[in-house]
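One chain of protein is taken out of this complex; the other chains stay put.
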Amino acid sequence: MKVFMLRWPTRNGLPPFGFVALLVIALLSLILTAPLVEIELERLGQSLGNFSEFIVNFMVWPNFDYLPTLGVKLLETLQMSLLATAIAIVISLPLGFLAARNATCHPVVYRITRDALSLMRSLPELVWALVFVSAVGLGPLPGIMALAFVTVGFMGKFFAEAIETIDPKAVEGVEAHGASWMQVRLFAMFPQAFPNLAGTMIYVLDHNVRAATILGIVGAGGIGYDMVMSMRLFQYDRLILIALSIYLIVTVLDRLSDYLRNRIIHGAKQ
Amino acid sequence: MSSISIQQAVKRYPNGFEALKGINTEIQAGSFTVILGPSGAGKSTLLRLMNGLETPSSGNVAVGEQIIDKKNVRQIRHHVAMVFQQFNLVERLSVVTNVLTGRLAHRSWVSSMFYLFKPSDMDIAKNALSRVGLVDKAWNRADKLSGGQQQRVGIARALAQQPQIILADEPVASLDPISSEEIMQLLREICTRDQITVVVNLHQVDLARRFADRIIGMNSGQIVFDGSPEQLDNIALQKIYHKEGAEYESFHAALANA
Partner (left out) sequence: MSYSQIEVKLPAKPRNPFPVWVALALITLWWIIWDLDISFETLAYGVSDMAEYFSRYGQPDFSELSRYLELLGVTLATALWGTAIAFVIGFMIAPFAARNFTPHPSLYYISREFLNFTRALPDLLLALIFVAAIGLGPLAGALALGIHTAGFLGKFFAESLEQIDKGVCEGVAATGANFPQMVMYAGWPSILREALGYVLYIFDRNVRMAAVLGLVGAGGIGLALHDTLRLFNYDQAAALILIILLTILVIDYLSAWIRKKLT
């Protein structure tokens, strides 16, 4: 195909097959699913109008009287993430051992633990929050449980993989001195695998703060509830503060976690 | 036909290190010049001044009467091509596409974004490939070729630019002796047949002797020799390759005292 005498740098002048195939599949799937996403051109045009109207309405002077309540809710959000992460780390340590091929007590236990961890991290935190709210009622408790649940799934797998990649010679050394099953794991495996966790812990904390901000939507504590309510009640003067504060917290945590992770990498190099 | 002229070029790095300490020289059009010297002498820096990959801290570099500055760098690169020690090909792309990148400066960016080229560009690329003897490998991925072959692709890319000057920065340092020989022959032949100015960085004295019209010897950021291969005698080599400084003296003094 010579479009205005131009061609592609391939044997036959046409674009490479793999690339074209990928492009066609992608475009087809998008076009076919467009109606499901309710993409109609007129609607998009209308939406633009609505959207600019909304932005104009959104630009109101923030309601600073709301700050104290906001502060409390934000604190609650942070507290939830911290507590959930801490609990999750504690629980995932022993689970990590059971889910590691070289540290588990029985292959069946290994399989079950691995699959359980996989299930725990498959559903988004919000789904678990829904379930736990239904079980223990409203408040930060179900939120903490939901966060901890998913985090255990993630950290458990990560820790297990860290254990599986340790140097077996150090383990043999300790075993040769007659250490018990527990002692081997505590003194030979754990110290080797643990340092890997530090960077991941920071990442998980960062992730959990973001997740915690929205759990309130289903009543599981944190700023999420206020966020939805002020939207529903058109209280844009509050919403602006909420959005801004979430943005600030997440950004600060993001930079902090980048900085800490770099420090850890450089620390390890020393 | 343009020549290259370097006037009082100094290159100083932020940490204080002076790679070039005031270079003055002219490269004649159509000549084959070799810049010879040990590592760290500043050969690379000097060569890269000539196509704008390095800018001097003070002094000028002019290509064909035009002093290189930020605005005309890309335009100057229309006429100045470079061959690198590490070949610097785009590994995932085919040999042909790599050669065609030499035509990018001559294409509008809109169509080149979609990897579209004119038939005339394809012809130029094909000719360049046949000049370096790699037509049968045209559709292979660049990283599937041997070192010598990849360097030939690099030269083909340079040829595709239809340049007036080809700069080669240690083009054979990563190659075995036979491939090195082929590459130097190729560069020499391009210089003679196409009347392209060629400037090559080398640290191998025998290659410099055999292929150059003119040798510029460098040491520690300064030109310490400038003449024909015949004039390159042991005294000249000493000047080029001797190690500077007190450490050299004290090292030998220490040996003497031991």
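A and B label the chains in the order they appear, each numbered from 1.
We adopt the following convention: a contact is a pair of C-beta atoms (placed from the backbone, for glycine too) under 8 Å apart; a residue touches a chain by one contact, two chains touch by 3 or more.
Note that the structure is a prediction, hence the values are computed from the model and not measured.
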| item | value |
| --- | --- |
| Contact residue for the chain not shown (choose from B:Gln8, B:Ser58 or B:Gln86) | B:Gln86 |
| Residue among B:Ser112, B:Ser179 or B:Asn219 that touches the chain left out of view | B:Ser112 |
| Residues belonging to chain A that touch the chain removed from view | 26, 29-30, 33-34, 36-39, 43-44, 46-47, 50-51, 53-55, 76, 79-80, 82-83, 86, 118-119, 122-124, 126-127, 130-131, 133-137, 140-141, 144, 210, 213-214, 217-218, 221, 224, 227-228, 231, 243, 246-247, 250-251, 254 |
| Interface with the undisplayed chain - residues on chain B | 51, 53, 74-78, 80-82, 84, 86-93, 97, 101-102, 104-105, 109, 112-113, 115, 154, 157, 161 |
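Heads up, the rule we're going with is that only the chains that are shown with their structure count from here on.
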| item | value |
| --- | --- |
| Distance from the mean Cα position of chain B to that of chain A, given in whole angstrom | 50 |
| Residues of chain A touching chain B in the complex | 3, 5-11, 15 |
| Touching residues (chain side chain B, partner chain A) in the complex | 94, 96-97, 100, 111, 115-119, 122, 125, 139 |
